[in-house]
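The complex appears here minus one protein chain, its other protein chains still in place.
The block that comes next holds chain A.
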């Protein structure tokens, strides 16, 4: 048992990601290394261009690392799979031709995790946990942005995946809804203790949501510092000094006008 607890759930080892665009080959991340244990809320924090989203997609299996490897439960990640469910920033991650309930059940049915009846039952359950039971039969285009993201989270919770991958899910929301969604996400976590890898460029959000924070620098993305749970817990709620430290790490090489 102890051995199981000790081996990390997700391990990213020396991962270099390259992709091709019109100007040639771009190195998104360079020899990135970090680990996620069960029940962790790990935040990948960095400015735009640090490859954090690309890294998340690599964990999701949507692109293969050029160097290094990514393992989940000791098995190499070889492609997308329902054991790592992504929640995207874009509202159109919901299928517009399906109702809220069908969208949530879709994951379970597409991955053949549950038969139809049970899938719909579990979908309703998940919809209840994000307080959208009144909208179970509504189509996504009738929902607000925050509600759409909640449906996406419900779809992902219903799957009970090994790890939840969140790609700035609240970035497109207004400040008020964002704040509420962050609180709700934490509430959901304290209830279900899921493992989550969360990408953001907001220091505030990282401090609020993370139990560990992986701070990344841009061009190419490198891990600058990993702030551990103990440090975050010790600061208990208000983290002005940690925020300041992250800011210094992030803007170490930046010219003054950026800040």
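Here is the rule we go by: a residue touches a chain if its C-beta (ideal position, glycine included) is under 8 Å from a C-beta of that chain, and two chains touch if they have at least 3 such contacts; residues count from 1.
Heads up, the rule we're going with is that contacts and distances are computed from a predicted model.
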item	value
The complex's invisible chain, by UniProt name, from "Ring-1,2-phenylacetyl-CoA epoxidase subunit PaaA", "Carbon monoxide dehydrogenase", "ABC transporter permease subunit" or "4Fe-4S dicluster domain-containing protein"	"ABC transporter permease subunit"
Residue of A:29, A:93, A:195 or A:211 touching the missing chain in the full complex	A:93
Selected from A:46, A:60, A:146 or A:210 as touching the chain missing from the view	A:60
Residue among A:11, A:37, A:66 or A:111 that touches the chain left out of view	A:111
Absent-chain contact - pick from A:69, A:142, A:193 or A:248	A:142
Residues belonging to chain A that touch the chain removed from view	57, 60, 62, 80-82, 84-86, 88, 90, 92-93, 95-97, 106-107, 110-112, 139-142, 159
